[in-house]
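Some chains have been omitted; the remaining ones sit where they do in the full complex.
A and B are the chain letters, set down in written order, and residue numbers restart from 1 in every chain.
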Amino acid sequence: MSNRSDTSGFIDRTLSNLRQVWRGRPPGIAVAPDLPDGDVERLKRQIDACLTAKGGEVSARLRAAGLGQSYLGLSDEGRVRFLRVLAEDYDVEPEALEDALARVNEAADADTRHDALRVLRRDLLPPRTKLLTQFNALPQGVKFLVDMRKDLLALGARDDPALRRLDVDLRELLTSWFDIGFLDLERITWESPAALLEKLIDYEAVHRIRSWDDLKNRLDSDRRCYAFFHPRMPDEPLIFIEVALVKGIAGNVQELLDEAAPEEDPDAADAAIFYSISNAQAGLAGVSFGDFLIKRVADDLQRSLPTLKSFATLSPVPGFRRWLENRLEREGEDVFGAAEAESLKAAAGMEEAPAALRALLAREDWAGDAALADSLKPILLRLAAGFLQATDDRGRARDRVAHFHLSNGARLERLNWLGDTSGNGMRQSAGIMVNYLYRLADIEKNHEAYRGNGRIVAAPAVKKLG
Amino acid sequence: MSNRSDTSGFIDRTLSNLRQVWRGRPPGIAVAPDLPDGDVERLKRQIDACLTAKGGEVSARLRAAGLGQSYLGLSDEGRVRFLRVLAEDYDVEPEALEDALARVNEAADADTRHDALRVLRRDLLPPRTKLLTQFNALPQGVKFLVDMRKDLLALGARDDPALRRLDVDLRELLTSWFDIGFLDLERITWESPAALLEKLIDYEAVHRIRSWDDLKNRLDSDRRCYAFFHPRMPDEPLIFIEVALVKGIAGNVQELLDEAAPEEDPDAADAAIFYSISNAQAGLAGVSFGDFLIKRVADDLQRSLPTLKSFATLSPVPGFRRWLENRLEREGEDVFGAAEAESLKAAAGMEEAPAALRALLAREDWAGDAALADSLKPILLRLAAGFLQATDDRGRARDRVAHFHLSNGARLERLNWLGDTSGNGMRQSAGIMVNYLYRLADIEKNHEAYRGNGRIVAAPAVKKLG
């Protein structure tokens, strides 16, 4: 089946060496895991050799692969030192820049000037970016850079100016490589490779997948799951979305995830509910695919299931509880109307409404106490509706999930009381879930209203609430 | 089998519109085929809209596709006008550049400076390059640009400064997209699609394929054919090579192409003869794959056929006759030794050796006249060997085929008298063919000798000749 024999090839051996590089064994320059000072010097010589493309293209690739191999062998401490070398020693060189500028200024004719500008442009590219670009053409090289950026973020790039600049360059590079034009949409089913499904279990960030049975339930005939892939990273999903096909817009996520619930007939469904969307690559933070994924999936569903009438999310309000706490702190009793305050004080048996609300929400089981939940419902829904429609001074929704969907042109459609009673749902969103509606004809208009004018498009019922 | 129905999708419809764009129908802005002045203005507005990415990524793609569509509808005259607009109106803008430079100079700290340099770099990119880059992410967009460059070259880019600068930018773009790391090597056989084989017939540039039977003969079990493909242009070979598996290094191309010759057992062959290598995309002129192709193929052959001992080309000497004519003109009788001169004069019955040689070579059938051919053989082989080992003032071999293989690290191995008696072979190479030997262990060394020191590595027998 597989072919392990290797007689005397030299290029393919080279390339297959390259391939092996990333699995942990081969060449690379030998450096100690924590990259002591002496090894830093040897590392720099290797980088310099990569930057002067001596010896032909295959040799150049081998050297870059060796460098990657060295990196993979490093400890966290070694990796920070490696990244710091890139950040500090391989930025744009001022002298080269001066020279290039001088040549532009001295250019006597259009052709000379054109060439001088090209040289200037080339010299403006930090050498580290030239180096990292070489990885594009290596097997597994794209994945290598994505993971290197993951390291960079995990190892503190945001707090260190030099590393932050390296991160900016790396994000720019990855943004161009991961243009949405290159992405492949694939449906994921129970027929997909276990190795891939295992990644969904690992990466699901919204509603944790508890077991293989839970996962199988999410891939039933009345469910859909889609992911984007990049052709040069074919085994790694970039982002994935989970969809339930139901009758009427769903408002409760526990019902959707109930493994004991009967399967519905997907041909009878009239609504597609996007109930989870997760980025899978930490190294692609800030490179955005979600908008395009939702629209591609809505389109694919519409074509395969013409009976679908609505496309909506079932989303958390992750910023609600924190925002509410801040408001209680800042505004105290003013947060509530008189009747609301009375109701809260009575329910908690306390003197002050803010403290009463805090105490009530702190109870582990308040959602299970029907009378209490009923008394909290109008108050929390009003507050949540207000929160969701509030904008900051840049005209952006204060809730990040709201901001995402509104930017995509969705409409704030409905608030669902006790739509997510999981620990996380109670802690962040006070159990409230939101439907954002994607009506294809209105997307451009809604997007324009929000991004252009900071106006949040909401259904009348939501407006009335808050 | 195929699915033609399309209900209500909007993104996929968009993308499939994009796809259709390139097949000749859809949107685009309506312009007259010869692009009169008024239409030029509308075209520019379209380009400007592409450059300001308003309306989201899908809209941006649609606009670029529309622009491509407009271009495809133009006549040659219209295309020249279109290309001239790109060349003249979308070059780097001096004001933007000045501003960006000023911001760099004013940068107070490292972060600001880093950002300012990135902006400068962005502003150094000619707007037309930004525009053309958008095609990378379009279906068929890569092929579109390759064909646009073909137009550009065919329509006179080399003689027009503005178009030439556009060509430089476009070649730079294509060079980065067609990095050898992205190429797929595929073997082509009689089992390959007829539509692909038809392209070989069209593109073969060295020894014309006369018929499907001729082609089938070149794909027999004792032949090999390989091509490079690019993943975003999967139906189009970029370059292809034809190989004969034989015993001993072959010296005569007519024998290799003889359809009546019996098939040899490939497992018994000890030599792989690369007898034809053709670029298939005029729009990729100057983007080089040949070196890598030969090495990849040698490697693949070596692994699948371990009995192979030699890898060599069978190549023409296309510059020989022209160079010889120049020399005759410049040096006259000094070109020949005394015995050579006598021999030529006797054979032609003329008084002067240069004129005699000219007259003899002008005879249609000289190669068929054994006595005459015998008398010319030592003279022409000596001259050809000299020509092949001559370098110009930059240290480059004067024959372009020699330069290519020597750059790749091959050795000038053998001259073959009457190795190609076709019309073309006689006209350019005086019937002489050359073997360049690729000995894998020596490639790096030979390459260094030639490119580093201008030293041509040749077999002793060749050195003795000239």
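Remarks
To be clear about the criterion, a residue touches a chain if its C-beta (ideal position, glycine included) is under 8 Å from a C-beta of that chain, and two chains touch if they have at least 3 such contacts.
Quick caveat: nothing in here was measured; it's all calculated off a predicted structure.
Taken over the full complex in this file rather than the chains on view, the one protein sequence occurs as 4 copies, with 2 of them shown.
Keep this in mind: only the chains that are shown with their structure count from here on.
For the pair chain A and chain B, the distance between C-alpha centroids works out to 42 Å.
The part of chain A that touches chain B in the complex is made up of residues 6-13, 55-59, 61, 91-92, 101, 110-111, 114, 117-118, 120-121, 124-125, 136-138, 141, 161-162, 164-165, 168, 172, 179-182, 231, 291-292, 295-296, 298-300, 302-303, 306, 440, 444, 447.
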